[in-house]
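Every protein chain but one is kept in place in this view of the complex.
A, B and C label the chains in the order they appear, each numbered from 1.
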Amino acid sequence: MKTVHVHYFALLREQRGLSQETLATSAPDAAALYAELRARHGLTLPVERLRAAINGDFAPWPAPLKDNDEIVFIPPVAGG
Amino acid sequence: MKTVHVHYFALLREQRGLSQETLATSAPDAAALYAELRARHGLTLPVERLRAAINGDFAPWPAPLKDNDEIVFIPPVAGG
Amino acid sequence: MSFHLSTQPLDPVALKASLADAHAGACVTFEGWVRDHNEGRPVQSLDYEAYAPLAEKEGARIVAETLARFPVTRVVCVHRTGALRIGDLAVWIGVASAHRAAAFDACRTLIDEIKARVPVWKKEHYADGTTEWINCATRGDHAGP
Partner (left out) sequence: MSFHLSTQPLDPVALKASLADAHAGACVTFEGWVRDHNEGRPVQSLDYEAYAPLAEKEGARIVAETLARFPVTRVVCVHRTGALRIGDLAVWIGVASAHRAAAFDACRTLIDEIKARVPVWKKEHYADGTTEWINCATRGDHAGP
């Protein structure tokens, strides 16, 4: 088990009902962690439509996790 | 012979030394008139690099002339 | 030579003044305005949310790529976050260059890349009281389940 910090934005923040949580997980990577969170909280976006950021920068899927990592799941962007 | 009004702009105005003149000519069209004026006043631009306007709008070469027409010889433009 | 987020209204006069340069002969600006409709639905207002540290980092990369690719003298990009109303300025991009082709190309590349890559999200509020996070619909979407 490792401890990770997850931040949520936009649709994911609303569906999760919070902006940030710290949790223990056995997921080896961010893709597996998202699958866990999606099932637990009914998140609608499939992982294929997200990008991951770990510790402040983009990380290609599956985005391996270490203890104490900060993870952001990035919904499809819509700036401009 | 007909009477025509010629307006000069930019390099042609400076080389002719005036902005406008009224003159009598037997030239059938603006191209022939420009040839006369070029020879008389040492204008440097060849007719191929000019456009003609007659009575306030562009007129394709040779641009036939009638009595009392207003002619403008248009040097290469450089706006913007 | 910058990309920034702003929680406050943008000031296009001050932003454009920051591009001034005696070597520049052309200045192209792009402004994104909040418009009153999107895909046929009347829009009343919207919210922009950003993952700020990564948005500024990715925005700075886009600016650096643009400077490497096009002969321009100055680039400034600012993106609003927060609650915006119809007519408000959501994004301002300005490019100065000696010749106009580079300014047009760079400005267009900047907004295209910003829209594609920078983690900023837009929630639209419609006249009928509903809302939507743009690009986040999961029905009628080939990538959906």
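The definition used in the following text is that a residue touches a chain if its C-beta (ideal position, glycine included) is under 8 Å from a C-beta of that chain, and two chains touch if they have at least 3 such contacts.
This structure is a prediction, so every number in the text was calculated from the model and none was measured.
Peer 1: Any idea which chains on screen the missing one touches?
Peer 2: B, C
Peer 1: In the whole complex, not just what's shown, which of C:R41, C:R69 or C:R100 touches the removed chain?
Peer 2: Selected residue, touching the omitted chain: C:R100.
Peer 1: On chain B, what residues meet the omitted chain?
Peer 2: 7, 9-11, 13-14, 44-46, 48-49, 53, 56-58, 72, 74-80
Peer 1: I need the residue numbers on chain C that touch the omitted chain, in ascending order.
Peer 2: 12-13, 16, 20, 22-37, 86-87, 96, 98, 100, 103-104, 107-108, 111
By our rule, only the chains that are shown with their structure count from here on.
Peer 1: Ranking chain pairs by contacts, what comes out on top?
Peer 2: Among the chain pairs, A-C has the highest number of C-beta contacts.
Peer 1: Measuring centre to centre with CA averages, how many angstrom lie between chain B and chain C?
Peer 2: Here the centre of chain C sits 50 Å away from the centre of chain B.
Peer 1: Taking each chain's centre as the mean of its CA atoms, how far is chain A from chain C in angstrom?
Peer 2: Between these chains, centre-to-centre, one finds 25 Å.
Peer 1: Determine the centre-to-centre distance between chain A and chain B, using the mean Cα coordinates as centres, and give it in whole Å.
Peer 2: Taking the average C-alpha coordinate of chain A and of chain B, the gap between them is 74 Å.
Peer 1: Give me the residues of chain A that touch two or more other chains.
Peer 2: In chain A, no residue touches two or more other chains.
Peer 1: What residues in chain C touch two or more of the other chains?
Peer 2: In chain C, no residue touches at least two other chains, as defined above.
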